[in-house]
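One protein chain omitted, others in place.
Now for chain A:
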């Protein structure tokens, strides 16, 4: 059929407008493909990795050697001891493990399994320090050869301490060596580290059994292990984002398509009527006009899928190095490509169909002659607007007539704002949280966690150091835990403030962190029910105050009361906060870190985030630009005749622009003003959903700086698209009035 050529010709003539819609669809398809394909890649590889290389179900640390055979018989779990030692040299901490062969087996990339005298390094550390295979590394004055890169299923998100938020491969690495070398290098190992695999029916009994026999120091189930769980959480989070994000872009673009289609059909009303008069049927006309959505869909989604697919590879690589996951096999997820193709199709065809369906309700005679509703140039008659000066009045009338358009514009801006704020806030929050916490709340420079709770008579504390005790509890009814600290009554190391910045005194009453309070929905005066991790002991404590700490599931009270409540003797403690570096024997220390080390970590890793944020900002700006451009061009195209008349009458272009498109300014502003608080709300709920069952909590900070940056970027996009539209308007000549008299 010859008339099927019409759509392509119209699209060519209105190239920029259709190109913009195609780009919107492409961005939507791309977003979906990009995330879905790379997520699937990571997901499949992750699952394969943890299965084939036997990820642990948990690990525990004891101070005495356990009876593996006894435990295995009694509880039916697989157990493997891993020799473990930590070395700190030149500001770098190396956590050294022996190579296990049943649980947490290493996946070796670019190299081979180490023999005596050889080691594997974790991929991030390897990269950060630019090692090559067969390089040598010196550990405690002994030279080793780096035989390759080793990925561990229980060290996927390689953070040093359980509380860390970001990995810091410059200062922390995991080293794998043979058991033989371990024993030679470290004749005395202070603790015993076991991984277990298998389902435990009574985990509480398991813990208390180990505790009573061999003195349990630490017990971490897989679901509480941040090195495993953060990856899963971030994967889940990213997956959760994928669909709504692309769906929203598709929805906005479909709606724009609907408006554009309606306009095309309306301007072509006489031509469609003529087609009928020639003897073409509704079916013929329908088939021809559905080609508009068809072409937009095909080019948009295929372009998007291609872009997304090629971008997915570097993104997978980025995730892979971010989470330190190995690539075990190539993944081509057809199902996601199908969705990326089908999802926009549904919305595009529906909007095309709806635009046509309304038109088909008209009779042929109405199409030929045009009825009021499809004729342009008639502005609504609203008395209220008459009180304004002429140009403002016309502007308001245009805004009113194009209400749907203005709404889409505002929604588009809201969305772009959220998108951009999301990236900015993620970065801000982490940096701000850390800086604030360490400047305002945590005044110590060094933190030491010792091997045991005792009065430690061998340690002499100066006034530059304070002892503390800490214990981790499960919160009843929730899969969450809380770390409760017992600290000095008028501690100089930890300062807590309420939300009005008044200092909260440390006393015998419990103070908890705000993120935890928010997550549990607790207010001051509420009760919190907790249970010891290693024994069955339960406690109910009253929350006295909520402290404005940006991160952490933590609680504080004074050391004396802490020891009394949780059954320690008066002077006992497990750790030290200190302003200066302490020279403690290595055998005493379980974990230690310095504040500057930690702050460096964050600063280093914030760079990684910046890249993601730049991409997000770019996408947000392009989205805003396309949406504003398409919608304003539409108005210009529809009103060519009016523009011509106004120009003929002697109106300046600036005034015409203001009258017809001035309302866009309000929609833009409204979109932005609604977008900012809405982004905070959506981020909070997203964060809550993502961290619901995870021992991780953080306050999201929307800083004025990020609000300004977001505004600057979006406003720039807005101005650019307005400039383009204005140029289009400049091209409209008064002669259009005569030419378009057919309408």
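Here, a contact is a pair of C-beta atoms (placed from the backbone, for glycine too) under 8 Å apart; a residue touches a chain by one contact, two chains touch by 3 or more; residues count from 1.
Just so we're on the same page, contacts and distances are computed from a predicted model.
Peer 1: The complex has one chain missing from view, so what does its UniProt entry call it, picking from "ABC-type antimicrobial peptide transport system, ATPase component", "Monosaccharide ABC transporter ATP-binding protein (CUT2 family)", "Menaquinol:cytochrome c reductase cytochrome b subunit" or "Acetolactate synthase small subunit"?
Peer 2: Choosing among "ABC-type antimicrobial peptide transport system, ATPase component", "Monosaccharide ABC transporter ATP-binding protein (CUT2 family)", "Menaquinol:cytochrome c reductase cytochrome b subunit" or "Acetolactate synthase small subunit", the correct UniProt name is "ABC-type antimicrobial peptide transport system, ATPase component".
Peer 1: From the listed residues A:188, A:278 or A:649, report the one that touches the chain absent from this view.
Peer 2: A:278
Peer 1: Based on the whole complex, identify which of A:368, A:670 or A:720 touches the chain you can't see.
Peer 2: That would be A:368, which touches the missing chain.
Peer 1: On chain A, what residues meet the omitted chain?
Peer 2: Chain A touches the missing chain through residues 1-3, 5-7, 9-10, 13, 268, 270-271, 273-282, 363-365, 368, 739, 741-742.
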